[in-house]
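In what follows, a structure is listed as structure tokens, so that the remarks can point back to it.
The complex appears here without one of its protein chains, the remainder shown in place.
Showing chain A:
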Amino acid sequence: MMLELSHAGTWLPICDASVLTPGRGMAALLPDGAQAALFQDRTGRLYAIDNRDPFTGAQVLSRGLLGSAAGRLFVASPLLKQRFDLETGRCLDDEDVSVAVFPVRSS
């Protein structure tokens, strides 16, 4: 099952979905040099957001820990621990901050 990510209007094949560890992320390099953070939750559902931590500028969100609160999935930045909703990209600890979200599918 190939994991695909929608970027600049096209579905990019990234990797076999089975290489993702449920509950953990991986980074992908995009054609324009940007980076995406890919995640899979316990139920097998896939998510992708921008890999860049907007608080520090470091490309590290893919290395954060996943969690759920009130039924919504988030990743906690490994640097200063702010949490980002994986479906909306909104920061749960600072409402003025958010990250881009990429549609993903497996086919």
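Operating definition for what follows: a residue touches a chain if its C-beta (ideal position, glycine included) is under 8 Å from a C-beta of that chain, and two chains touch if they have at least 3 such contacts; residues count from 1.
We take it that contacts and distances are computed from a predicted model.
K.L.:
Would you kindly match the missing chain to its UniProt protein name, picking from "assimilatory sulfite reductase (ferredoxin)", "3-isopropylmalate dehydratase large subunit", "SCO2522 family protein" or "Potassium-transporting ATPase potassium-binding subunit"?
P.N.:
In UniProt, the chain excluded from the picture bears the name "assimilatory sulfite reductase (ferredoxin)".
K.L.:
I'm checking contacts with the chain that's been left out. Which of A:G23, A:G44 or A:P103 qualifies?
P.N.:
A:G23
K.L.:
Of the residues in chain A, which ones touch the absent chain?
P.N.:
So the residues of chain A touching the unseen chain are 14-15, 19-24, 26-29, 33, 35, 38, 41-42, 52, 54-60, 63-71, 73, 76, 78-79, 81, 83, 97.
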